[in-house]
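For reference, the structure discussed in these notes is given below.
Note that this complex is displayed minus one protein chain, with the remaining chains in position.
Our next item is chain A:
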Amino acid sequence: MSNTKSLLTIKDLYASVEEKQIIKGLDLDIKPGEVHAIMGPNGAGKSTLGYVLSGRDGYSVDSGSVTLDGEDLLEMETEDRARAGLFLAFQYPVEIPGVSNLEFLKASVDAQRQARGEDAITSADFLKEAKAACKQVNLPVAFLKRGVNEGFSGGEKKRNELMQMLLLKPKLCILDETDSGLDIDALQIVAEGVNSQRSADRSFIVVTHYQRLLDYIKPDFVHVLSDGKIVKSGDASLALELEAQGYAWLQKEPVEDELEG
């Protein structure tokens, strides 16, 4: 395993939102097929990490480096990072009224295929794939015709994110608190979907506040993020430890209770 080439390498990363430094010297190395859980208290910078990696406007890197498959990720535009295989499942998926899920998904898939020099997928083939993906995440096929996330419940939105992941087949999936707002049934569906996608050439960063999700998605590594850097790493048992003891024992100073960006 140790000789395998890394998929994602983050070195001494410092990043800010609106001039406030949130990520402060973060290192992380992920190899193909690995699942890394990132846990931590509110305000630790968990969501910020996902936004910085995916290149959201307003999130700026102060120093450090990030490579994806050996390429300098930080040099790429947001859409090029997506085309390179980085996928972010949103904590709060936004609505795009009037744009059907199907239209949106096909445009996304085609944009990524085009970037790889492939032809656009035919509508018939895509519909077949999309229907299968719907079934897998337990969404009625009618959702393909509805506006993107328009009027979806919290659980439906999360499953819709998962469906996008199934269709886009990314190399690196970042799940940003995908468990928040889900009941236990929805959580299981999402977890099963994720597990079905685990493979030797796909890695996951599972960002979560609670250990609960990790009962279903077994991580290879667990990292504790506090005040912008990883303060402790371990295997799946670390999550259980955190569940029992909370985060306080890892922190020298109390953490401000603030919302993440």
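The rule is short, and it goes like this: a residue touches a chain if its C-beta (ideal position, glycine included) is under 8 Å from a C-beta of that chain, and two chains touch if they have at least 3 such contacts; residues count from 1.
Assume contacts and distances are computed from a predicted model.
One chain of this complex is left out of the view, and of "Aspartyl/glutamyl-tRNA(Asn/Gln) amidotransferase subunit B", "Lipoprotein", "Macrolide ABC transporter ATP-binding protein" or "Fe-S cluster assembly protein SufB", the protein name its UniProt record gives is "Fe-S cluster assembly protein SufB".
Among A:V52, A:L68, A:L88 or A:L162, the one in contact with the hidden chain is A:L88. Summary of contacts with the chain left out: across A:D12, A:E79, A:D201 or A:D235, the touching residue is A:E79. Contact with the omitted chain, checked across A:D69, A:E103 or A:E192, is made by A:E103. Checked against the full complex, the candidates A:S16, A:T48 or A:Q164 give a single residue touching the omitted chain, namely A:Q164. Touching residues on chain A toward the chain that is not drawn are 54-58, 77-79, 81-83, 87-88, 90, 93-94, 96-99, 103-104, 107-108, 111-112, 115, 147-148, 164, 168.
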